[in-house]
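Only a single protein chain was left out; the remaining protein chains are all shown in position.
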Amino acid sequence: VPLVEALTDAVDGDAARQVHRGATSQDILDTAAMVVARRARKAILDDLGGAAAAAAELARRHRDTPMAGRTLLQQAVPITFGLKAAGWLEGVGEARADLAAVVLPAQLGGAAGTLASLGEAGPAVLAAYAQELGLAEPPLAWHANRVAPARLASALGIASGAVAKVAQDVVLLAQTEVGEVAEAASGGSSTMPHKRNPVAAVNALASARQAPGLAATLLGAMAHEHERAAGAWQAEWPALSALLATAGSAAAWARACLEGLEVDPDRMRANLELTGGALMAERVVAVLAAERGRLEAHREVEAVLRRGGDLREIAADELLDPAGYLGSAGAFVDRALAAYEAQAH
Amino acid sequence: VPLVEALTDAVDGDAARQVHRGATSQDILDTAAMVVARRARKAILDDLGGAAAAAAELARRHRDTPMAGRTLLQQAVPITFGLKAAGWLEGVGEARADLAAVVLPAQLGGAAGTLASLGEAGPAVLAAYAQELGLAEPPLAWHANRVAPARLASALGIASGAVAKVAQDVVLLAQTEVGEVAEAASGGSSTMPHKRNPVAAVNALASARQAPGLAATLLGAMAHEHERAAGAWQAEWPALSALLATAGSAAAWARACLEGLEVDPDRMRANLELTGGALMAERVVAVLAAERGRLEAHREVEAVLRRGGDLREIAADELLDPAGYLGSAGAFVDRALAAYEAQAH
Amino acid sequence: VPLVEALTDAVDGDAARQVHRGATSQDILDTAAMVVARRARKAILDDLGGAAAAAAELARRHRDTPMAGRTLLQQAVPITFGLKAAGWLEGVGEARADLAAVVLPAQLGGAAGTLASLGEAGPAVLAAYAQELGLAEPPLAWHANRVAPARLASALGIASGAVAKVAQDVVLLAQTEVGEVAEAASGGSSTMPHKRNPVAAVNALASARQAPGLAATLLGAMAHEHERAAGAWQAEWPALSALLATAGSAAAWARACLEGLEVDPDRMRANLELTGGALMAERVVAVLAAERGRLEAHREVEAVLRRGGDLREIAADELLDPAGYLGSAGAFVDRALAAYEAQAH
Partner (left out) sequence: VPLVEALTDAVDGDAARQVHRGATSQDILDTAAMVVARRARKAILDDLGGAAAAAAELARRHRDTPMAGRTLLQQAVPITFGLKAAGWLEGVGEARADLAAVVLPAQLGGAAGTLASLGEAGPAVLAAYAQELGLAEPPLAWHANRVAPARLASALGIASGAVAKVAQDVVLLAQTEVGEVAEAASGGSSTMPHKRNPVAAVNALASARQAPGLAATLLGAMAHEHERAAGAWQAEWPALSALLATAGSAAAWARACLEGLEVDPDRMRANLELTGGALMAERVVAVLAAERGRLEAHREVEAVLRRGGDLREIAADELLDPAGYLGSAGAFVDRALAAYEAQAH
C-alpha cells in the first residue's frame, strides 16, 4: 500500500486513478519475479554457453588424445579426453537448451483471478500488459497454478547438475596422484604453498549442491490453497532467488574452470600404463573369445590378472596398445560437435 | 554375469557369441529403466488425461456457478467454480504435456562409452538398437551425463505438484464448515460413521508429498564420476522407481477424486453470504473511488468493516450481488477450455 | 592470507608470530560458524520459548473450552482448545529442548587434522582454544566428520516443523468459514479491506517451508572427501546461514502469532453444533454397543447419518452434549503443563 501511494503521487491525475488498477500484490510480485528471472537467466545462459564452447574446443582439440576411462573410479578401458569433453558438452548443452525454453509468463488476475475490477476488459488488459513487459501471455492467471515457477526451478536444478558433473571430473583428474588436468588459476593455500587447488571446480560443486534442496522446496510448494496460498506462495521467494543465484554461480565457475583448463596428455598416457596391460583386458577377452568362447576367455584373463600376472603372457603387444582400442570414440566426438554446431547456428 | 550365461545358453551357437556383445551392465540397466519408464509414463499420462478431462467437464458445467474466491484462506472476492476448475485443468494439462515430451533415450556405450569391442560399428549398432527398442538414439552414451533421468524426475515432480494443487483444494472445500464439494466415494471411519473423508484427495496429497525429495535425490545424483559413478548411478534406481510409482499413484487418485466430485452450488452461494457483503468490498471501493479517489474509498470501506458494519450502509444492493462481480471469469474459463480442446485434437 | 597479514600487522612482534599459527582456514571458518550458530540459536531459543509460553497460557486458559476435533479436516469428536494448545506446547517444547542440546564444538586441526606445526602441543592448544571461545572441545578435528553441523541442521529443521504445525492450525482456524481464532495484528489487503489475514502464521509457514530442503542439503553434504572436501564443505556455508535465518524467522513469527492470538469460544461452540449431533456419533456407538455389540451399533448409527437423519432419533439429548464427551482432555492438558513447568524450573 505505501508503494501504491507513492506511485499514485508520482503520476498525473488521470493516470493516478489507473495505478495498480485491477491488480493485486501477487500480480506485481509474480510478474517481477519473472522479470528478474529473465535477467538472471540471460546471465546463466551466457555462462552455460561459454562452458559449452570451452568443452567443445577441448573435445575438438583432444579428439584423439587417449586416456584411461574409469568406472567406479577404477581404470576400465581407454577412452579419449575428447570423448569425456564431448560428454560434458552434451550435458551442459542439453541443460542450457531446457533452461532457454522455459516460458516466463506475466501475471495479472486481480484479487482472485477474475480481474473483476476491470469489468469485461480483463483479457485485453492482460494481453497488453504481457506484451508491454515482453513476457508470455498465460490463458488465465496462475496465482495458484505453479507449474511456471516449478519448470524454472527444475531447469535450474538440471543445469546445476550438468555443470557439477564437469566440476566433479575436473576435481578428480586434478588429484595429485592423477594429475591429468589443472586449472589455470589454481588456488594456493594459506599453509601449503605447493597446492594447486582446483578452486573454480570446487566452487562450482559447492554452488551446485544448493540446487536440489531449493528445487525440492519449490516443487513441494506447488499445492497452493485456493486462489492464493498461505505460506506456499511466500515460500517461493527466497527459494527462487537463492536458486537463480546458485545456479548462476555454478555456471560461472564451471565456465571459468573449463576456459582455463590445462590438459596434460603425457600424464594421461603414463596413467594408462600404470596397470601393465590390464586396461586392455576387455579387448583381450574379445579376441580370445573368438577362439574359445566368451566365458572361457573371461575366466582365463581373470586368472592371469588375479595372480598379478601380465597380459603379455597371453596376448600380443599390439593387442595391448590403448590407442588401438578406442572404438567409436572419435565418431562420437564428431556427432556431439556436429549437434553442437547445428544448434549454435 | 549369471544372466549373461543364461542368455548365452538360451540361443544358438552363432547368436550366443553376440549376447551382451559390446555392452556393459549399465547399458542394460539404463535401457531397461527407460523401457520401464515408458510403460509407467503411459499409465501416468492416461490418469493425468483423465483428471484433466474431469476438470474440463467441471469447468464447462460450472462456468457460471459463483463461489467465494479465497486468498490466504480468507474469503476475498467472488469467483466461479468453473474458474477454479479451469485453473486445475491448466496446471494438470501443462504438467502432462511436459511429461509426454520427455525424451527417453536408449543406452549403449560399452565399458566406457567407446563401444570399443564393436570396432567401427558402434554408431550403426547404437542406431539399430535404439530403433529396435523404440527409444530415442542419443548422440553418444549418457553413462555419466544424467540429464535424461533428471528431466524425467523433474517432469514427474511437476506432475505430482500439479495434482497436489487439485487435491489440496478438494480437501479444503470438503471441510465440514465449508461443504462445497464431496467425493463420491468418501471414506467412513472406524470410529466415526458420520464422516465423509475425501479419501482420494488425501491419498493424492500423500503420494505427491514423496515426489520433491525423490526428485531432489535424482538431481543431486547428477555429478557422476568419470565414465561410471561410484554410488550416484546406483542411487538412481530406487529413487526413480519410487518416483514413477508415487507420481502414478498421485495421478490415479486425483483422477478418481475429480471424476466422482460432487459439487454443491447452494452451499457455495450460502458461503458467499456469510460475510454480509464484505466479499464485495473491492467492488465498492472501486465504485466509490471513481467519486473520491482510490485511497479515500479504501479507507472508508475499511472503517465500516472494522467496526463490524454492513456495506449496505454505503453501497446499493445491486453493487453487492456476487454474480454481478465475476469480471472475466467466464472468458478465462473459455480460454482454458479452448486451449485444452486445441491440444486434444 | 590478506586477513592473516592484517592481523599480523595489528599485534606486537612476539604475538605476530603466533597469528594463525597451527591453524588452517577451515579451523577459522568452522569455529566462526559455531560462534555464529551459538548467537543465532540463542535468539531462536528465546522465540521458541516465547511461543511455548504463549501456548502454555492458551492451554491453561482454555483447558475446558470445547471445540470440534477435526481429522482429515472433517469434524470428528469434541476436544478442547486447551488440548490443541497443549499439543502445540509439547511439539515446540520438544523441538526447543533438542536445539538447546546440540553440542557446538571448536575446530582446530591445522592443515589436515594433526596440528603438526604445533609439535606435541596440539591437544593442549585445542583445549585452551575451545575454553577461550566457550565452545565444546572435540576429541579430534572434525574437518571431515560433519555430524556436528548435521545435528544442528536437523534440530533447526525439527524446530521449523514444530512451529509450522502451530501456524498451519491457526491458518485453518482463522478461515472465514471457521472463524475460531484471529491474529491480533491481522493484515489487511491492498484491494480487500475486510480481510483479516493471519499474517504471522503465513510468514511462519513460508519460513518453515525453506527448512527441509536446506537440512537435506546439509545431510547430503556429509560425505566429505579425505581431510577437506572439494565442494561439500563449502556447500555448508550458504545452507547453514539460510537455515539459521529461516528457522529463526519461523520461530519469531510463530511467537508473534501465538502471543496475540484471539480465541472465540462462542464460534467454537457454534461450529460444534453444525452437524446436528453427528459429532457425537462415536459416543452413541459406544453406548449402543454395550447393548447390542460394537459392529451392530456402528451400522445403526451409520444408517441414520447416511440418510441425513438426526442422532436424536436414537439417542438421548444428554448423550449428545459435546462438553460431556471430552474424555481425558483436561487430564492430558494438565500433564503437558506439568511437564512444561518442570522443565522451566
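Letters A, B and C name the chains as they come in the text, with residue numbers starting at 1 for each one.
Note that in this section a contact is a pair of C-beta atoms (placed from the backbone, for glycine too) under 8 Å apart; a residue touches a chain by one contact, two chains touch by 3 or more.
Since the structure is predicted, the reported quantities are computational estimates derived from the model, not experimental observations.
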>> For a quick check of understanding: of B:Thr31, B:Gln210, B:Thr275 or B:Ser328, which residue touches the chain that isn't displayed?
In response: B:Gln210
>> Touch as defined at the start, partner being the missing chain; which of A:Val19, A:Leu45, A:Leu73 or A:Val287 qualifies?
In response: A:Leu73
> Among C:Ile44, C:Leu58 or C:Leu115, which residue is in contact with the omitted chain in the full complex?
Replying inline: C:Leu115
>> Considering the whole complex, not just the chains shown, which residues of chain A touch the missing one?
In response: 68, 70-77, 171-172, 174-178, 188-189, 191-198, 202, 212-213, 216, 220, 271, 274-275, 278-279, 281-282, 285, 298-299, 301-302, 305
> Please identify, in ascending order, the residues of chain B that touch the omitted chain?
Replying inline: 1, 4, 20, 24-25, 110-111, 117, 167, 171, 189-192, 198, 201-210, 212-217, 220-221, 230-235, 237-239, 242, 246
> What residues on chain C make contact with the chain left out of this view?
Replying inline: 5, 8, 17, 19, 24, 69-73, 76-80, 83-84, 86-88, 90-91, 94-95, 98, 110-123, 139-147, 150-151, 154-155, 157-158, 160-162, 164-165, 167-169, 172, 205, 208-209, 211-213, 215-217, 219-220, 222-230, 282-283, 286, 289-290, 293-295, 325-329, 331-333, 335-336, 339
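As a convention for this text, only the chains that are shown with their structure count from here on.
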> If you average the Cα atoms of chain A and of chain C to get two centres, how far apart are those centres in Å?
Replying inline: 35
> With chain centres defined as C-alpha means, what is the inter-centre distance between chain B and chain C in Å?
Replying inline: 29
> Which chain A residues sit where two or more other chains touch them?
Replying inline: 24, 110-111, 117, 167, 205, 208-209, 212-213, 215-217, 220, 230
